Every structure is written in C-alpha cells, then in structure tokens.
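Of the protein chains in this complex, one is absent; all others appear in place.
The block that comes next holds chain A.
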C-alpha cells in the first residue's frame, strides 16, 4: 500500500518535471497532491478565470484554513469541496506550502492609508476610508495597503473580479463562513449589489 503510493507519487513528480522542463528541486517542487489543482488554479497558482482563483500571494496559514473549511462544509462550493477532500494526511500542509511560495507576477506599489486625502472614485474611497456612518470599516485596514494581504487576511490586489464578487455574495447568502466572529461577513453584509461589483473590479485592477 505504502510503497504503491510512493511509486505513484514519484511518477507524478517526474511526470510533472518532464512536462514543465524544469529539474526536480528537493524543495519548492510541486508536491503530488497539488497536481490535481493545476487544471483550475494553474501550475504556479496564478489562477485560471473562470475555473479557479489565484492562489499565489496567499499565505500558507490562510490556504490551509480555507481547505479545512471546504472539508468541513463551513465554506460551501460544489467544485472545490470534493477537491479539498482529496487532501489527506499532510496533503493540506503540502499544497499550502507549495502555493504560498508562488510569487504574484505583477508588482503593486502599495498606497499607504492616509497618503491620499480625497478620492474622486467612490469605490476607492470605500476601500481606503470605509463608510463609518454604516459601520463599514475600510477594506485596506484589514487587508493591508492596496489589499496586498498577509496572514489570515487574503490578498485582494489583482485577484479575479468574478471571484471577488462571488465571495462577497457567498457571505451575503451564508455559503461562506468560518471567518473569526464573522468579521468579513459583517462587512460583506453591509455592501450593496452595486458596491460588490465596483469593489470587485477595483481590487482586480490593482495590479
């Protein structure tokens, strides 16, 4: 049994190495458990719209938390739930460490909160200053300057607009849960449909 898996794994690894024409590295190489993910998320986790979101730029902490959420059904998605189920043993750790090590190709120059006083664009203002009359904090306070993300706060800059939108809607209709004390649900629930669209486009274009 054990040997069998090992053989399969090895073939898969070498198969991948041959296909991508890069020598197998002891560290940094794609673990076998991640092979399956490539068709929707890309070999470097760059994301393939509309099949799967970008995973590069997310922390391993965040990726593994989300995979646990899919496994437990705290986060519901018909496509991704069965994929998460394939990850047994230390599978989650492996894929999380692989994808979190991938770099986002585009460079974003972070705009620090407080640098810009006024925003002609209402959406940029919402992202940077929030709307406290509705108890809505600025997105960048939690997600970092320009939504660059870190730790349990996922990167938004350059993520697919369609994906950002489906996530905000998923919180609104309760399909996505698991954020501590509902801190993100609380934000998403206060957004209008027009704001969801506009914010998705805004962050997707911060490249």
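By our rule, contacts are C-beta pairs under 8 Å (C-beta built on N, C-alpha and C of every residue); 3 or more make two chains touch, one makes a residue touch a chain; residues count from 1.
Throughout what follows, contacts and distances are computed from a predicted model.
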| item | value |
| --- | --- |
| Protein name as given in UniProt for the chain not displayed, "Cytochrome c", "ABC transporter permease", "Fe-S cluster assembly protein SufD" or "(2Fe-2S)-binding protein" | "Cytochrome c" |
| Chain not shown: contacting residue from A:35, A:186 or A:201 | A:186 |
| Of A:35, A:60, A:141 or A:201, the residue in touch with the unshown chain | A:141 |
| Touching residues (missing chain, whole complex) on chain A | 110, 112-115, 117-118, 129-130, 132-133, 135, 137, 140-146, 148-153, 180-183, 185-187 |
